[in-house]
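Every protein chain of the complex appears in place save one, which is left out.
Lettered A and B in written order, each chain numbered from 1.
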């Protein structure tokens, strides 16, 4: 594979630039940082369904900046804070990733830094330039 | 790198197709979803050694569908629910991955969705077509 490493999207929190790129792309591979459903005012939604959609919205925006869409995602890692949220998470996720075009996925329970219920990272393969 | 994204293996739970591909391949890279040692009747084994082997068996089957074997695995991520299981997990894992051909690996403690002790995901590089 060819070409330079491309860093996409500054991450700013509380007015401070973070040591994180929203995504890094190289050739057709795009690595998207773990996204959480946070807004400057707090969680983007109270429930796991709304938080899942907000997280995937954030990933979608970053992928667009990298030249691709959710259809190009090949792998996600999902961290939930509460296993009881799994069914509603999975239903919301399924609205964004049809079963016959779904990425590979791992889903585990962990603590998160932000006061939210879900974090999702993604690897995508964007179309050839 | 060239070629289309290839989605390998539907995931069905409780009769319902899930928004997950067992693996997604692109060019020589294969991303395998986190596998757990579950059968329709419950955990595949009561102990961590048996559960580790059942998990690696599942990965091996998926890799075969993608055109490769455990020898082609370059990275695994392992989630254990109990750090006390680590020595027995590691011994079983070593039976499948000889030290001089072992993947890179990260192993951490997390909660899992299924009532099992271990989940493993893998990235492989399959032979050139």
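Here, a residue touches a chain if its C-beta (ideal position, glycine included) is under 8 Å from a C-beta of that chain, and two chains touch if they have at least 3 such contacts.
Note that the coordinates shown come from a computational prediction; the quantities given were computed from them, not determined experimentally.
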item: Touching residues on subunit B - with respect to the absent chain; value: 1, 27-28, 72, 74-75, 77, 83, 86, 90, 93-94, 97-110, 123, 125, 128
item: Residues belonging to subunit A that touch the chain removed from view; value: 1-2, 5, 7, 10, 17-24, 26, 31-34, 77, 79, 110-113, 119, 121
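Simple rule for what comes next: only the chains that are shown with their structure count from here on.
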item: Chain centre separation (subunit A, subunit B; CA means) in Å; value: 22
